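Below is one structure, written out as structure tokens; comments come after it.
A single protein chain has been omitted from the complex, and every remaining protein chain is retained in its original position.
Every chain is named by a letter (A, B and C) in the order it is written, and numbering of its residues begins at 1.
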Amino acid sequence: MDSALIPEGAKRCSFPIFAVGIAIVGAVVLWGVYAMGLIWWKGLNQTNMNDYYGFALWIWADLAVIAVGGGAFFTGLLKYIFKVDELKNIINFAVIIGFICYSSALLILAIDIGQPLRGWFIFWHANVHSMLTEVAFCLSCYFAVLTIEFIPNILENRQANKVPFFHHLAHNMHGVMAVFAATGAFLSFFHQGSLGGVAGVMYGRPFAVREGLLIWPWTFFLFTWSAAAFGPCFTLLVTKITETITGKKLVKDNVVHLLSKISGWMIITYIIAKIIDTIYWATVTVPGLGFNISHFYSNNGFYGYWILVTEILICGVIPGLILIMKSTRENPTLRLVAIVLGVVGVCLNRWVMVLQIMAIPVLSFDTWALYVPSWQEVATTVLPVAYGIILIAVTYRYLPVFPQEKELNYVQPATETK
Amino acid sequence: MNKENIKAHKFGMVIDLDKCTGCGSCMVSCMSENNVPFKEDESNKKDSITWMRVYKLTNGKSFPDTEIAYLPRPCQHCGGKGDHGHSPCVSVCPATATDYGYDTGIVSQIYTRCFGCRYCMGACPYHARYFNWWDPEWPEGMEKYLSPNVSPRMRGVVEKCSFCYHRFQAARDKAYYDGRDDIEENEYQTACTTACPAGAIVFGDLNNPAHRVHEIVKPDPHPASNNPNVVGKSRNPNVFRLLERLGTNPKVYYLSEREWVRKAGDNYLEGEWDNIKNHHGSESHG
Amino acid sequence: MFPFNFEWAWDIAHMVFFGGFWYAISILGAGLTYCILKAAYDTFKNGGESHH
Partner (left out) sequence: MKVDRRSFLGLGLGAVAGFSVSPVLLKLTDDSSIWTQNWPWTPVPLDGEVMYESSVCSLCPGSCGISVRKIDDRPVKIEGLNEYPINDGGACLHGISGLQYLYDPSRVKTPLKKNGDKFEEISWEEAVSLVSGKLADIRNAGTPEKLACISDKHQGSVSRLFKRLLKSFGSPNFYTMPSLESYLELTAASLHGKGTTIGFDLENSDYILSFGAGIIEGWGSPVACFKANASRKERGATLCQIEPRLSNTAANADRWVPVKPGTEADLALGMCAVILKNNLFNAAAVAGFKGGFNKLTALLQTDYSLSKISEITGIKEADIEDIATQFAKAKMPVAVFGKGRGDSSQSLKELVAVQTLNCLVGNINKEGGAFVQPVKEYLEFPEETMDDIADKGFAQPKLSPYVHDLFDKVNASSQPVVEALFVYQSNPCYSLHDTKAVKQAFGKIPFVVSFSSFLDETAKEADIILPVHTFIERLEDIPSGAGLSKMVVGLSKPVVKPVFNTKHPGDIVFLIAKAIDGSVAQSFEWETFDECLEMAAGNIWGDLSENGYVILSEGVPKAPHEIDVTFLSKAPDSVQPNGDGDLLLIPIDNMRLPSAAQAASPFAVKTISDEELKGKETVVEINPQTAKGLKNYDRVTLTTPLGTAKVMIHLSEGIMPGLVGMAKGLGHSFDNKYVSNKGVNINELIGPVIESGSGLDAAFGIKTKISKA
């Protein structure tokens, strides 16, 4: 019934099946929206946050989605600035994922603040010394960029494209996309970084504070780098999931291998920097403030060295190595493992840089503060995921997201073409 | 930003922890002075708004050698690294809703400007900042006792001790009215200071050698030899500041003759304390 | 955000920060405007035909 909207020559499931799928996920969205309404109506007392946990689950989710959404700007950077042309076959999808991540991030921020109706003060009364101000500005600007990058793809919809103006608009936007991509990269560098800065500048919090370059603590650069490194992992992961669900091959292996390879080297370089940073912090910064790092990983019911090991070794070094070595990289299973570990790793890093900071006592007579999110927090955190699934489903169904789809699925659908 | 203005005040306090009895007068005086709300259950101290909170410290020894001390904790009104006014909270507030008064050294909070991002709370190691998770509510009629000097806060914003800034304004206005160009020491005293039955709190201008707080603290105007971030360290061996090594440079000092209490003021590595306790307070290796 | 907000100061921090910001904004604005105008132009040039 909606065949008129489906890209020419593309095979899609029947509309009823599609509708049912959307309905199921839609229910989750409604749950999240209900929780969101509660929070806006009754206030943040609906959460389990408290004066020790001013930053909690949401801020973690926020940082996490932005980190994994980093695939968009990095892929864009490679495609449009460094002219890595193969990536044109995945850039659309990268942009869509980025769009989902960043729109979610903005939504979460709108829920998280105590006075949503005053949220715009962050722009209007901006304090340029605050990392959060930098985040807000760059985040929203970059979201605009993503929207701009997304528009041409939308206009390529079979019906929309019939409108000459839209057709030309899409065409022209492709033409100058490099300019947008460059701006996007610039903005991303700063907001990814300043998100890291948010933690790094908290010199009242020995676990978070880092020395740095000029006004930027090392976490600034580590966050940008990690987003660029693990973002593509997420893009590849979501592509893999989409391929599995649709039972179609959507992106050629050479593209996947290339992106994996780049991601791999980024991860390795990042994790080396991260290890150096950790060692310097643990042996110089923190002792100078009177702490042993053991203080941060003991005397509590949850946080132990395991989290440090998991983040850096298991979810950093290992995926990095897998992805830089041709043999392992081109083994689908190992690659998948690496990609998953990578995504987990970057999310874990953001968790540590938000929630563990809040948990650790700084005053010698204070105690660890652990917290469990309320269902409202969980629901509003699940919301973006559900919303993302729906948006991907819709865009995949109606837009020519994967340029190689037709070619790959023309002769013998859903088989590897080596 | 008249940082270098010599006439600038630097209000601060010193609290004698040997006199403090943990009676709670300062907490309540603060609450009623500043229209602090209360709710049905205040036993979860992690969401209980107490601008002035009295911590209970123990020396960790077992019966009968155990000891207790009480430590009142208002906002520390940090001067920030090098005492340049970039307090941990002020420097992070994205909307300029909290600001550093270079003429008073007081860290302000503008409730109508705050949009509740709570970054300042994360940045404050003293947990001196409190969020209004709920709408403030008073039993019927009780709102009649609210003071017009401090506006009640709406839900969704951060609040904290202001060193009773409205009392400073009142004193300053009076001085201006009387044609004096400055206020007297006793004209501006915080609600906790005046209430303390033990007289444990001394408040005044750390820049004014004639003020008692200055006499007791004897702040060192120069950066600490081993940590340029630390300014205003006390020259009194029994006086210390909380987490001084972080370089937050609080304007609230504490006084105690008990070594274990002074040690509890900061964090030390194995053996560090023994090396430095003799030449006083909390040295930093930063 | 604007020089008429009272937080505004003509110091280096503001110039750098908002310099960057307004620069980015204007690039995006300019880019978009160009695309739209060009698209409109093309549309009429080809007499509303989407193929060329």
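Just a few scattered comments:
One rule holds in what follows: a residue touches a chain if its C-beta (ideal position, glycine included) is under 8 Å from a C-beta of that chain, and two chains touch if they have at least 3 such contacts.
Bear in mind the structure is a predicted one, so any value in this text is a computation, not a measurement.
Under the touch definition stated at the start, the shown chains contacted by the missing one in the entire complex are A, B.
For the chain missing from the display, the contacting residue among A:115, A:130 or A:224 is A:115, taking the whole complex into account. Across the entire complex, the residue among B:25, B:87, B:104 or B:162 in touch with the chain not shown is B:25. In the full complex, the hidden chain is touched by subunit B at residues 18-19, 21-25, 27-29, 31-33, 35, 38-45, 48, 50, 54, 56, 58, 61-64, 66-70, 112, 135-136, 138-148, 151-156, 191, 194-200. Mapped onto subunit A, the footprint of the missing chain covers residues 115, 117-118, 120-121, 162-163.
Going forward, only the chains that are shown with their structure count from here on.
Averaged Cα coordinates give subunit A a centre that lies 40 Å from the centre of subunit B.
Averaging C-alpha coordinates per chain places the centre of subunit A 26 Å away from that of subunit C.
Subunit C has residues 7 in contact with two or more other chains.
Contact of a single residue of subunit B with at least two other chains is seen at positions 96.
By the touch criterion stated above, subunit B contacts subunit A in their complex at residues 44, 46-47, 55, 57, 71, 81, 86, 88, 91-97, 113-119, 121-127, 129-135, 154-158, 242-243, 245-248, 263-270, 272, 282, 284-286. Partner subunit A is touched in their complex by these residues of subunit C: 1, 5, 7, 13-14, 17-18, 20-21, 24-25, 27-28, 31-32, 34-36, 38-40, 42-43, 46, 48-50. If you check the complex, the residues on subunit A that touch subunit C are 123-129, 133-134, 137, 141, 144-145, 148, 161-169, 171-173, 175-176, 179-180, 183, 186-187, 190.
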